[in-house]
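Missing here: one protein chain of the complex. Every other protein chain is in place.
Chains: A and B, in written order; residue numbering restarts at 1 for each.
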Amino acid sequence: MATAISVNGVSMEYKTPKGTTHVLDNVSYEVQDGHFVSIVGPSGVGKTTLLRLLTGLARPTAGEILVRGKKISSSPDDLAVVLQDYTRSLMPWLNVEKNIALPLKNQNLSKAERKERIKASLAEVGLEGAESKYPWQLSGGMQQRVSIARALAVRPSILVMDEPFASVDAQTRFDLEDLVLKVRDDFGITTLMVTHDIDEAVYLSDEIVVLHGKPAKVRDVVKVDIPFPRSQMETRNDQRFAELRTQVYGMVRGLE
Amino acid sequence: MSGKPLRIPAGLVSAVVALLIWQIATTWGPLAGSSVPTATSTLAELWNMLFMSETWDSIWQTIQMALYGFLIAVAIAIPVGILIGLSRFAFISTKFTFDFFKVIPPIVIIPITILVFGPTLQMGVFLVVFAIVFALAIQTAYGVRDADPVLIETMRCYGMGKTKQVLYARLPAASPYIAIGIRISVSAAMIVAVVAGLVGGAPGLGHDLLLTETNGQNSATFAIVLILGILGLAVSRLVVFLQRRFIFWTAS
Partner (left out) sequence: MRLLNSRIIRFIVGIWLPILLIWWWWTWSADSVDPFFPPLSAIWEQFKFNWIWQYVPIHVVPSLRNLFAGYFIGIFAGVTLGALLGASPRVSRYFEPVIDFLRSIPPVATVPVFILFFGLDAQMRIAAVAVAACFPTLLSTMQGFRATDPTLLDTGKVFRLTPFQMMWKVRVPNASPIIWSGLQVSLQIAFVVTIASEILGSGFGIGAFTTISIDSFMILDAWTGVVLLGLLGFALNIIFDLVERWSLRWYIGQKKLAS
């Protein structure tokens, strides 16, 4: 299997008036094509910083990030993101259709193709016919579905998500988790997710990267050997699930 | 003294640059020989004017019109606004009328006030009141209506009467609204006091502006405009300062 993303010895420092804050220290790992990888760690460990580096929003002070072998300098072409704060990442002045269409405008698509893409992505996330609604007319869960649809519409090979389900209620969260698994199956997208929810990480991932320390290093990489397809009812009651979450929990807390 | 390098404030730099541009444009540039005075002659005139009692009289007259008008408007608008805000019927009844007068600029009625008052201080005061009283009353009424319904219900549960509800829930809710209304009103009062002089002939800086302009005392015209700018800046700073000092809980 090919490597989708490789992070090579990445360090990150911020210069503040009070001095230099060292956030990441020599972080390295590789994400295989089609894998679902979660990044977990205690809060404030630098997960979001790492995500900003991966999406090209910031540059590392040392090291490099390669996407399909090419070093990234700005946001890579076939990468899409879903951010935590859907109320601030969907444009409230555009309806659902125009929100999804916005990034498609630069993709050399005909009008009909664009319409088709929008329709297909909305169908994928179970929001058929919501084109003319404004984001604020939808519930939090539905807005996050629009966010996912917008990401899917650009047909990315890599999907990056920052705490995508942190602001929705528990029931919606389970639905969205299963939606993400379905999307991964349907398109074979390499998915990278930052989360603080260990259960969620175990439930969704092939691999979990645990960050720890100040500055943060890769504490460990845990392979989640629970077979797919997974289901909320059975997987979460699985013996192995319980073992893995205990193990990861211990690492995040620095107990092991 | 600490070893910090001397930092020249950006404001000073830009002010000096603006004056230089003005000076160059009127000495050698496109405005040379036009009726626009140079920066130096304007500043010299301004300096002279500072030692003339007429200047200070005019300033005082303008401030007087603004101040009296403002105080009268506040004395009317806040009680009226509170009363209107307490009853939904009164609020809806007066909304259209108040909105209508709120958006009519006082300059529109200056011809009528000239007939009634002549070019006097009273005219200026009347225009200032007209300019701010409606907006301030509406603003107060909105504030009174904005009181948290949960708080009102809670007070009712504890058996507190209408008077207590007004004193402890409605007025505190209205105070930020009133504070904003007052801040806007003060600036508006100054502007209208000048307009009353310039357009309506009421005494003060506005009238001086008109006189110097028709007499061709161009440096004096510009000098008065500078005085007006400084005065406007000083008044708005003063209001912000007073509000920070006395109604600290509405910091924003």
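By definition in this document, a contact is a pair of C-beta atoms (placed from the backbone, for glycine too) under 8 Å apart; a residue touches a chain by one contact, two chains touch by 3 or more.
Since this is a predicted model, take the numbers as computed values, not measurements.
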**Report entry** Among B:Thr27, B:Asn48 or B:Ser93, residue touching the chain not depicted
**Finding:** B:Ser93
Report task. Could you tell which one of B:Ala32, B:Ile104 or B:Leu167 touches the chain left off the display? Result -> B:Ile104
Requested in this report: Could I get the residues of chain A that touch the absent chain, sorted low to high?
Outcome: 52, 55-57, 74-75, 77, 79-81, 83, 85, 88-89, 91-94, 102-103, 105-106, 134, 136-137, 150, 154
Report summary line: On chain B, the omitted chain is touched by residues 10-11, 13-15, 18, 34-36, 88-89, 92-97, 100, 103-105, 107-112, 114-116, 190-191, 194-195, 198-199, 206, 209-210, 212-213, 218, 221-222, 224-225, 228-233, 236
